[in-house]
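Worksheet for the structure shown next.
Only a single protein chain was left out; the remaining protein chains are all shown in position.
Right, chain A next:
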Amino acid sequence: MNLNMNSVETLVAQIHGLSGSISDINQLHSLLKQSEDLFQSESTRLAPLLTELDPFMHSLGYLYILDACTSAPISKEQASELVLSIARFINLCAAEQIRLAPDKFTSVCKRFKDQVMLLEDPMQGVAPMLTAIRKLQLSSEHLTTLHPDFLLFCLLAKCYKPGLSILEDDIFDVDQPRDFFLYCYYGGMICIGQKKFSKALELLHNVVTAPMSILNAIVVEAYKKYILVSLIHVGQFSISFPKYTSSVAQRNLKNFSQPYLELANSYGAGKISELELCVQAHNEKFEFDKNLGLVKQVVSCMYKRNIQRLTQTYLTLSLQDIANTVQLNSAKEAEMHVLQMIQDGEIYATINQKDGMVRFLEDPEQYKTCEMIERIDSSIQRIMMLSRKLTDMDEQLSCDPLYLAKVSL
């Protein structure tokens, strides 16, 4: 036993010594890999060794020892301490070093997540996880296993802003498909919470149309939300899937979301009363899926859409007529709806309270301002960048030996 401890001590000394240059670090890395079993056996006694090491300079060594420490079962009292120490490590560690051992880092962070969940204080996990992601990512287009955990923390802590900042990055590189599904699903939920419906629609669309060979629960739930967000944001929902959707999804998703499809149908019919009947009928199902809030938003959206349609036909209309056409109860309610829509920028109108008339105006946007030019310009730049990416990918693929082997057969 003591022999082992001595070996461990030697290793620690080596860590101290070999944490200087890149070649040294590589050597250290191979040494550490060889000593894994050693670490595993001494897991309970490694904690004090951590104090000897500096998390920044000796990140790699620290990581290995930390990993071994946390692999042992942790008691409740130790948990909060452990959480703090891991958080400290994450904040201080050197990115280049930990990127040499990404799975170790990931497993440490996973255990961190478990402990935070045990403590039921997701707020603690938000900041460290964000730092962890940034350090682990090879580029901002890289999706790590930690992304969904981070988003989960944001959701549970109701701390949406950091989540949104991560979602702004475009993802092109995925490690594990499962992470991708969870990432998109949680991301969709965060966007819905922040009322960024177009981004939510995009994320949910990616989940539903992702290539997959068997259906999983994430996709089913995502599809339900996708239907609702589609109704809220676009005002219609088409049952046909795009061509690139996997056949598994195309065949099976509809079976799991019958009440939602019925809701979409009655929305399309355009009558508020029918829609509300439908909502009543499937109330429990919606509540069970925790989608009741979204469903209520769908109903209020219908009023909005009907009023918007009126702007296409009328220049001025009395509030009473609006109430009648849109099936609201009174002119007062109509006034409130229209007022809300004007404030949200969904229609352009003026209300004349004396006559009880609403005057619909044209969109004042003239597309002549500098901001508009900048917007178009940045759009062009983005699209050029995407096109270049596309051509690069195409070239890469044409040189890929596996692909060529398949194609030439």
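Criterion: contacts are C-beta pairs under 8 Å (C-beta built on N, C-alpha and C of every residue); 3 or more make two chains touch, one makes a residue touch a chain; residues count from 1.
We take it that contacts and distances are computed from a predicted model.
K.L.:
Which one, "COP9 signalosome complex subunit 1", "Proteasome subunit alpha type", "Aspartate aminotransferase" or "Superoxide dismutase", is the UniProt name for the chain you do not see?
P.N.:
"COP9 signalosome complex subunit 1"
K.L.:
Out of A:R99, A:K254 or A:R309, which is the one that touches the chain we can't see?
P.N.:
If we include the chain that is not displayed, A:R309 is the one touching it.
K.L.:
Hey, which of A:K104, A:H205 or A:H282 is the one touching the hidden chain?
P.N.:
That would be A:H205, which touches the missing chain.
K.L.:
Which parts of chain A face the unshown chain closely enough to count as touching?
P.N.:
So the residues of chain A touching the unseen chain are 170-174, 177, 180, 202, 205-206, 209-211, 213, 244, 309, 312-318, 321, 355, 357, 360, 362-363, 365-367, 372, 375-376, 379-380, 382-383, 386-387, 389-390, 393, 402.
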